[in-house]
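Can you keep this structure in mind? I'll have questions shortly.
The complex appears here minus one protein chain, its other protein chains still in place.
Up next, chain A:
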């Protein structure tokens, strides 16, 4: 019964009450008290007979007791990150797991190993691991620890353990079944609100993302045209005498504007665009989390219904139900706490990003 397995794979330090969770999360977010530092860098490409792929170096420095040493350096490829994410999702279905960069980018990139693409991915992977490290619960996840510390062969053998493909398929089937059952009857108010909020948020963030991309595109075209504009004035000044200086002045001003535009564009592509993209992914993740929560509750509800119909196997069921109820409560609490945290983080990110954009624009105009 995989539901039991899921309960067991909750990490041992899962607190029971929401309040202790909040304490922990406040504690963990103090930057001075961080005890796990991770960097992702140094992409390298590996060519084998079958495929070519990129590995990234993951360096971990920690002072935690449960780690055998204080420094680790390993090489991981994108597939390994995918594995980690799916393990975390399995273990904590109602926690908000940070987004991974996408497998492919549909538009624009032709080469998978374009330098820009690799760099963008590297940054995103770095953020991914650090967000997990900052998460009060996920940071203590066993698979996470293995990911950070195991050598390549150790990791492969560990990967082979645990619920295999079939059980994962079983989960998916159940998920589909519960959604076919049509909604959840006893969904607490709070989660309905969350759901509504997420739908609106998802809409808006997608719009923002599109807008930001279009702005970037237009700016780039503007910049391209501007590049020609300045030199014409210089050319003109060559034919003139009296107004040559004025024309040269205009030319140099236009060139300055060009440079300022370039800076603004760089600001956009480095700050705003990636963050908006992340939150687009986040909105999808959150919708997934809410669904899973609903699914768990659905299970509980169906069992309760079954119980009310089959009075004979009461005892067996009530134990199951008890466990499920716990599970649901934990799930709910986890989600609640995480949600608050996520929201705070999100607002902070948004605030700083947009302030950044505003400042960039100010600088642009001032120049």
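Assume a residue touches a chain if its C-beta (ideal position, glycine included) is under 8 Å from a C-beta of that chain, and two chains touch if they have at least 3 such contacts; residues count from 1.
We take it that contacts and distances are computed from a predicted model.
Name the omitted chain as UniProt records it, choosing among "Exosome complex component RRP40", "ResB-like domain-containing protein", "Dynein axonemal intermediate chain 1" or "SNX4 protein".
When "Exosome complex component RRP40", "ResB-like domain-containing protein", "Dynein axonemal intermediate chain 1" or "SNX4 protein" are compared with UniProt, the left-out chain turns out to be "SNX4 protein".
Out of A:89, A:219 or A:299, which is the one that touches the chain we can't see?
A:219
Decide which residue listed in A:73, A:116, A:196 or A:228 touches the omitted chain of the complex.
A:228
Taking the full complex into account, what residues of chain A touch the chain not shown?
Chain A touches the missing chain through residues 204, 207-208, 211, 214-215, 218-219, 221-222, 225-226, 228-229, 232-233, 235-236, 239-240, 242-243, 246-247, 250, 253, 347, 350-351, 354-355, 358-359, 361-362, 364-366.
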